[in-house]
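All protein chains of the complex are present and in place, except for one that has been dropped.
Moving on, here comes chain A:
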Amino acid sequence: MCDCCSSKKDIYLPELATVKKRKLMNGTELYLLIQLDSGEELGHKPGQFVEVSIAGIGECPISISSSPTQKGGFELVVRNAGSVTKAIHKLKVGDKVGIRGPFGEGYHIDQLKNRNLICICGGLGLAPQRSLINYILDNPSDFGTLTVLLGTKCYPQRFFREELAKWAEGDDMTFKETVDEEHDCWTGNVGVVTTLIPKVESHLKDSAVLVCGPPVMYKFVLMALEEYDIPHDDIYVNLERRMKCGVGKCGHCQINGEYVCQSGPVYRYSEIGAMPEAI
């Protein structure tokens, strides 16, 4: 190997980590607590992601769901959707995975400090937002009020249920939840997540709004927010892309000239709203 390369680290080399806890939270979402075998903390910021490797199957980007304030490993929520995530679902406690990252900029905490915050989550969008929500709950003096709106497709798909119950009971945030379809066991709101927005109308003024959900959700949430004249500088969206390399080389995650794996996945709506193909 040439001299200048031998001193450089291999950006594609995953480090080994061990599954410490696993729990299938509903039919499709698997919770994992993972600890790096080096014993070190991941050192992430809320909103960042890691590339998870399953030997022989491949690698895929997964948002980190736990707050960096939580020590002793990090948490992921993985939907069984593709070949790698299917293999992740077969992991048992004690199994090894490869980890690269954390990647991306995540939430720009400096822009959110001292502000009233509204997190709007749709389905699996709860997983990355949770890293921020718990970070705020652990550092309440750094932020203003916190409001969380959560929409899930149907009652059985709800996950982190015990945590959601605590959020609903506690007085450190306003938490509202809805499911798209009626269900015998569900007595709460029914309807898509946008139906919760009018219920917190008074919170919308002077708040930063953070949106994370499936691609189809953004369009409707952003349309609903238009009615309240929230400056686009104050709306943040969390974008999903196919990050293959995580380091701004492979081109897969590019939105126009923007590498989501480097500068994202969280963007101000004012930065990407006018950017076609972003949402």
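As a working rule, a contact is a pair of C-beta atoms (placed from the backbone, for glycine too) under 8 Å apart; a residue touches a chain by one contact, two chains touch by 3 or more; residues count from 1.
Basically, contacts and distances are computed from a predicted model.
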- Query: What name does the UniProt record list for the absent chain among "NADH-quinone oxidoreductase subunit H", "Flagellar hook-associated protein FlgL", "Anaerobic sulfite reductase iron-sulfur subunit" or "Putative ABC-transporter substrate-binding protein"?
  - Reply: "Anaerobic sulfite reductase iron-sulfur subunit"
- Message: Considering the complete complex, identify which of A:59, A:75 or A:234 is in touch with the unshown chain.
- Response: A:59
- Among A:85, A:152 or A:178, which residue is in touch with the absent chain? A:85
- Of the listed residues A:118, A:196, A:210 or A:245, which contacts the missing chain in the full complex? A:245
- Among the options A:70, A:174 or A:262, which residue touches the chain absent from this view? A:262
- Query: Quick one: which of A:169, A:184 or A:277 touches the chain that's been left out?
  - Reply: A:277
- Touching the missing chain, which residues of chain A? 1-2, 4-5, 8-16, 53-60, 81-82, 85, 95-96, 98, 214-215, 240-242, 244-245, 247-252, 254-257, 262, 276-277
